[in-house]
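Just passing along the structure, written as structure tokens.
One protein chain is absent from this view; the other protein chains keep their places.
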Amino acid sequence: MHFFSDNVTPIAPAVMAAIAAADMSDHGYDADRWSARLDAAFTDLFETPVSALWVATGTAANCIALTTLCPPYGGILCHEESHIMTDEAGAPGFFTHGASLMAMPGDGAKLTPDAITARLKAIRPDVHQVPARAISITNATEYGLVYTPDEVAALGDIARTHGLGFHMDGARFANAVAHLGCAPADVTWRAGIDALSFGCVKNGGMVGEALLFFGDQAPARAAEAKRWRKRSGHLFSKGRYLAAQILAMIEGDLWLANARSANAAAQALADGAAGRLMQAVQANELFVRLTAADAASLRAQGFDFYDWGEGAARLVTNWSQDAASVAPLAAALRALPHG
Amino acid sequence: MHFFSDNVTPIAPAVMAAIAAADMSDHGYDADRWSARLDAAFTDLFETPVSALWVATGTAANCIALTTLCPPYGGILCHEESHIMTDEAGAPGFFTHGASLMAMPGDGAKLTPDAITARLKAIRPDVHQVPARAISITNATEYGLVYTPDEVAALGDIARTHGLGFHMDGARFANAVAHLGCAPADVTWRAGIDALSFGCVKNGGMVGEALLFFGDQAPARAAEAKRWRKRSGHLFSKGRYLAAQILAMIEGDLWLANARSANAAAQALADGAAGRLMQAVQANELFVRLTAADAASLRAQGFDFYDWGEGAARLVTNWSQDAASVAPLAAALRALPHG
Amino acid sequence: MHFFSDNVTPIAPAVMAAIAAADMSDHGYDADRWSARLDAAFTDLFETPVSALWVATGTAANCIALTTLCPPYGGILCHEESHIMTDEAGAPGFFTHGASLMAMPGDGAKLTPDAITARLKAIRPDVHQVPARAISITNATEYGLVYTPDEVAALGDIARTHGLGFHMDGARFANAVAHLGCAPADVTWRAGIDALSFGCVKNGGMVGEALLFFGDQAPARAAEAKRWRKRSGHLFSKGRYLAAQILAMIEGDLWLANARSANAAAQALADGAAGRLMQAVQANELFVRLTAADAASLRAQGFDFYDWGEGAARLVTNWSQDAASVAPLAAALRALPHG
Partner (left out) sequence: MHFFSDNVTPIAPAVMAAIAAADMSDHGYDADRWSARLDAAFTDLFETPVSALWVATGTAANCIALTTLCPPYGGILCHEESHIMTDEAGAPGFFTHGASLMAMPGDGAKLTPDAITARLKAIRPDVHQVPARAISITNATEYGLVYTPDEVAALGDIARTHGLGFHMDGARFANAVAHLGCAPADVTWRAGIDALSFGCVKNGGMVGEALLFFGDQAPARAAEAKRWRKRSGHLFSKGRYLAAQILAMIEGDLWLANARSANAAAQALADGAAGRLMQAVQANELFVRLTAADAASLRAQGFDFYDWGEGAARLVTNWSQDAASVAPLAAALRALPHG
């Protein structure tokens, strides 16, 4: 059993069924009836008018969002360990035509109001310096922590005050909401979020993520995003297959059910790894102190995962697991000798 | 029955089966065993070492190819009605960071050696003008015509002489090869092609096209293309589903069988439309003179298609059709009153 | 005596004096007192509030203007022989991040309302095609013709109707106005121009052109242009020397006096070349039919110039000449054997 990443999971059966059911259409690109339903489906889910579009990947969702929020001469405040900063090969620079990522530290890959405020204050308002134009946060974060609605709103206040766009990378948004138990609206537009990358692939999809825009500017931004989507080669001619997957996720509660299952698996592992946790376990990722001997022992028992530097490992659970199915690893963790 | 485009067809059963069979992997992105097989499978098909990668769409395949062949300050010789020129929303400018499309006329959307030679001669070799650095052709063309190996080779000679990269947009490459009856090699690398966008989606795939590099520089170009793929948000985390589709196409002869079927359907329609054809029918597209009354009559009989300016229509057949299945439209065309 | 181009002329004495007089300042970039005077000086000249900034070259002026008028996914309607199309090495693609130049034919390098209207009509309003977002014209044109206020206004009407930005490349704006005898306002903002590249270097400056914005959006566009100016490496630390040159040109009537002198020289040559002119002579450029023998004869007499294809030549006069000083060439032209 492996815990490398939730991004190599199988496709959820309902998603696969939706793909099969979308197999005939007279209309290409996003003119099909599945794509046409996206706005309404997300509007229901988020209790506010939403402009939604499918894109190929989370990187594309993040970067197209940022392109609508930040001009080439602007900067994007983000965490120094955020996915856009460390794992997208400079894609934000490509899509935004060279906007600057303004990286900041913060525990658990979370940005704080104080850090952002200090950074904004340090930027001279002349043309020699890059002006901040957007904030991007990840929820759940790259360390599996979850921003609460209040925490997001505190950043949203800064964004509004300073005229900054506010983007949330929600590759694991479902896991965040499953942890919070709040309405999706509470942790997004009600807290000031303008654009959300709504992840599906890690949560049981095959290909395709949703990019959502909220607020008065949503239609204009979505219209521009559609230009960027085509321009970046992401306008699939058979887009219905992407739309159908997303609808299968969100028209029922599959997205939440899947995330709850992954989160429960993570909690089961967290119980097994008590005393070894480097971060609170709130979503579906664990960062665990493991000696080389510990890691070797677990691997010998058939569990695999990525090392996380020296003396530590990252374990990621996914929608196809639950507390029961990961019980063997939980037991194995518990059985490791105490450090 | 509609003949709008081959880009809204259903998924070929063997492709759908391949997707289902790829539903478990320990490895994300292109580290899975399907993606790992692409180079070898295309090497077999093309009888030369090939570096292959999957990308989301034909636009992405074309543009990533061009990015490896042309610097931002260079120009790409292409037809004024080529897909990259007219239907990719400026994506070549996006991917190449502003390289110039140097558009030229030519019958049936085909470039000729004379036209290219004249254009090259007109460019001053100083820094004030954009130097040509690549040629891009489409085979089969946007008008359903097919470049022969000799025709490609004549352009390939120019490319070699002038140090130009040579790209083929093969959105309907299968239809071209099915028409020619030659080896895929004959009309590509043996004729000087450096990079080929090998179309799958129009030919029965769901999502994903292949981008192929030939020749000594293939590994270096493919390595660079992989940077661009990630950088443009096209590195799917579950890339195995794209690789599996492509393999299902080419490890047997599905790609050719499907194209032959579509081509046969087009020939059946061409017979029905004798006297009305605006272009030779070689692949799976027909451009047909139709009065408004003709068109209305056909639509009243349940056939639909796009108008092509005044007094004409475009009919596109696809892999899921054959001569028999389109016989009703062939008959209806034949039954139209003579103009 | 040579007639290659007005871009290699010496510096007008008043301009050189202005440089020398600007040799001390406490303030760098554009915070000096000369730069601070630009807006007011151009506001006087154009009888409307103008936001002005100096830039290094005409290419920079044109491209920064276009960047403020056209998004990366848009297109710029221009003449196929315009400077931005043929002689700026793709700089518009660089500055605009890949916007498309939409080139059109037209006599004497002039755009016509009919040509533009037809082109706009041919663009499908879907995301697959590049939407036109700006028009750029050159006045005087690359063939030395001058758009009248009415001609500009006819294009301005189209721009306003279709929501297009409207730019004028005025590398030889002074020559155009000297020919027209109108107010500068008449042929610019009153006719719908949003941004003007106001040429100085060809007219007696050393380095530095002015970029002017008109209308309600002028301050916002100029603010953005200042970002682009810095971002493209054009914010000189000793910008006062550029501002001083421009002010020397326009605070008196030097710009017009110089242009009148160059135009008069061109008229003198036109008289000498009667029967050989390929274009009307309105500004300071002549396109003259000359056999190889004619050209050789003139060169043997000490006159030099560029050939213009086969059997023709381009003659450019400049501010440092007048009818008297070019009389020898006028006589030599007159003395050529009749063709």
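Which chain is which? They are A, B and C, in the order written, and residues in each are numbered from 1.
The criterion applied here is as follows: a contact is a pair of C-beta atoms (placed from the backbone, for glycine too) under 8 Å apart; a residue touches a chain by one contact, two chains touch by 3 or more.
Every value quoted in this text rests on a predicted model; they were computed, and no experiment measured them.
Remark: the omitted chain is touched by one listed residue; of A:Pro10, A:Pro49, A:Gly93 or A:Pro149 this is A:Gly93. The chain that is not drawn here is touched, among residues B:Pro49, B:Pro72 or B:Gly106, by B:Pro72.
Within the whole complex, the absent chain has one touching residue among C:Arg124, C:Arg160, C:Lys238 or C:Arg334, and that is C:Lys238. Panel shows chain C; residues 2, 4-5, 7-8, 10-11, 16, 19-20, 23-28, 32, 55-61, 63-64, 88-91, 94-95, 201-202, 206-207, 227, 230-238, 241-242, 304 of it touch the chain omitted from the view.
Touching residues on chain A toward the chain that is not drawn are 72-73, 75, 86-90, 93-94, 96-101, 127-130.
Summarising the interface, chain B meets the missing chain with residues 71-73, 97, 127-128, 226-231, 235.
Keep in mind that, in the parts below, only the chains that are shown with their structure count from here on.
Mostly identical positions are employed by chain B and chain C in their mutual contact, as over half of the interface residue numbers are shared between these two copies.
A straight line joining the Cα centres of chain A and chain C is 50 Å long.
Distance between chain centres (mean CA atoms), chain A to chain B: 34 Å. Centres computed as Cα averages put chain B at a distance of 42 Å from chain C.
Residue positions of chain B touching 2 or more other chains, listed in rising order: 88-90, 94.
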